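Removed from the display is one protein chain of the complex; every other protein chain stays in position.
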Amino acid sequence: MRKIAIGVMGAGENATVIDCTSAYELGKAIAQQGWVLLTGGRNVGVMDAASRGAKSANGLTVGILPGSDRHDASEAVDIAIATGMGNARNNINVLSSDVIITCGTGAGTISEIALALKANKPVILLNSEIESQNFWQKLSVNNIYFVSSVAAAIATVKTLIL
Amino acid sequence: MRKIAIGVMGAGENATVIDCTSAYELGKAIAQQGWVLLTGGRNVGVMDAASRGAKSANGLTVGILPGSDRHDASEAVDIAIATGMGNARNNINVLSSDVIITCGTGAGTISEIALALKANKPVILLNSEIESQNFWQKLSVNNIYFVSSVAAAIATVKTLIL
Amino acid sequence: MRKIAIGVMGAGENATVIDCTSAYELGKAIAQQGWVLLTGGRNVGVMDAASRGAKSANGLTVGILPGSDRHDASEAVDIAIATGMGNARNNINVLSSDVIITCGTGAGTISEIALALKANKPVILLNSEIESQNFWQKLSVNNIYFVSSVAAAIATVKTLIL
Partner (left out) sequence: MRKIAIGVMGAGENATVIDCTSAYELGKAIAQQGWVLLTGGRNVGVMDAASRGAKSANGLTVGILPGSDRHDASEAVDIAIATGMGNARNNINVLSSDVIITCGTGAGTISEIALALKANKPVILLNSEIESQNFWQKLSVNNIYFVSSVAAAIATVKTLIL
């Protein structure tokens, strides 16, 4: 029986300390709900922090890697999917999640928000800036949500997956 | 900590009853070893039978779908990865498994054996015909194994993942 | 000897008349320079208009289709590449162009701008709005250019491909 999978997306090498702290809390909260955490799988930034957070609460973690070698995955990833297709894998991240939550920003994350809207998947932006909110709302009034706490992100996911 | 993932590949709509019976037993035996089962995820043939076998032993099942809609997954798939990339996803099946076991044959399965050899992944052919064995052995003497029982397949996997 | 390929990206079904008019002129100007035009290949919107413009000047047109059937290509596409991988093909559009020019906006186009920046490819935004310019400039000061005419787009490409 298919498990609910929540994607957490954000920067890798360029992630800020604040983004990683939020990602850890998000991963932990997702695991506490019994949901699977899905990330880009690499051993850095938001992907790694969210995965470690989920494991701290005994969650199940899936990582969709850009490369072809599963040894590049974060140690906190249980199921490492090696796509070998670089950033084109961002589309798989989106299609394989019930809801996507972004934590901070960066070019890769923006591509994932855009691909999610294209695929009619709901996206929750955690702690986004007002300019960013204006940019996205101009494009689509549906499927995009702005929250300013991990608790609000989880509450929004609950309304979306009912 | 990354879990061992064993891929089971075989026909979909055209799978024989014998292939599906073997696939069910393979899935069950993989789960009993504590390994994750990885398949092509669809709701037919070898993919579905192997996933049901793994669930009968409380295993964890991953399905790498060709389509973009996770509702197409077998009901016995826990983690449904929607690639939206058709048969190009066969390469992801291979890259994401520690060892691949094939159960019966068909064009899709042949592509997976070939992609596995290309990626230096070990492949075990269960119940293959002698002509097929000759064909593959001519190509590569390494990384390809022929077995005639589920027990022998599992024993071979054990020697490969040490 | 590899030909220069200029990607023109923009909306499909939702493209405005202005976007399509600009795309036609862009395609024509690209062909007049002797460059290959590369688009998303479908028979609608900016992709189709740019391809028709290029053919009006006897250019060579390449279309990278999301689907697996080349009959879905615009009639103005000479070389139809069928990826069968949906919007994940947006990454191929970007990697296969020397410079990307966007014409109008939409979720798909935003994903392409983001994937281009991720891949260190130069992107020229034609007739973009000030909010959009602020959004992108905040992310990256390099590799992104804003122009307000087809002539300026072509002039910018020339400085980039030297």
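The first chain written gets the first letter, and so on, giving A, B and C; residue counts start at 1 in each chain.
To be clear about the criterion, contacts are C-beta pairs under 8 Å (C-beta built on N, C-alpha and C of every residue); 3 or more make two chains touch, one makes a residue touch a chain.
A quick note: this is a predicted structure, and the numbers were derived from the prediction, not measured.
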Query - Residue of C:16, C:56 or C:96 in touch with the missing chain, whole complex considered - result: C:96
Report task. Can you work out which residue in C:44, C:57, C:119 or C:139 touches the chain that's missing from view? Result -> C:119
Report task. Out of C:8, C:50 or C:77, point to the residue that touches the absent chain in the complete complex. Result -> C:77
Requested in this report: Please pick, from B:15, B:49 or B:115, the residue that touches the omitted chain in the full complex.
Outcome: B:115
Report summary line: Touching the unshown chain, chain A contributes residues 68, 83-88
Report task. Against the chain that's been left off, what residues of chain C make contact? List them. Result -> 1-3, 5, 36, 60, 62, 64, 68, 70, 73, 75-85, 91-92, 95-96, 119
**Report entry** Missing-chain contacts mapped onto chain B
**Finding:** 85-92, 105-108, 110-111, 113-115, 117-119, 131-132, 134-135, 138-140
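The rule is short, and it goes like this: only the chains that are shown with their structure count from here on.
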Query - chain B and chain C: spacing of chain centres that average the CA atoms, whole Å - result: 40
Query raised in the report: If you average the CA atoms of chain A and of chain C, how far apart do the two points sit, in angstrom?
Result: 28
Report summary line: Listed in rising order, chain A residues that touch 2 or more other chains are 85, 91-92, 119
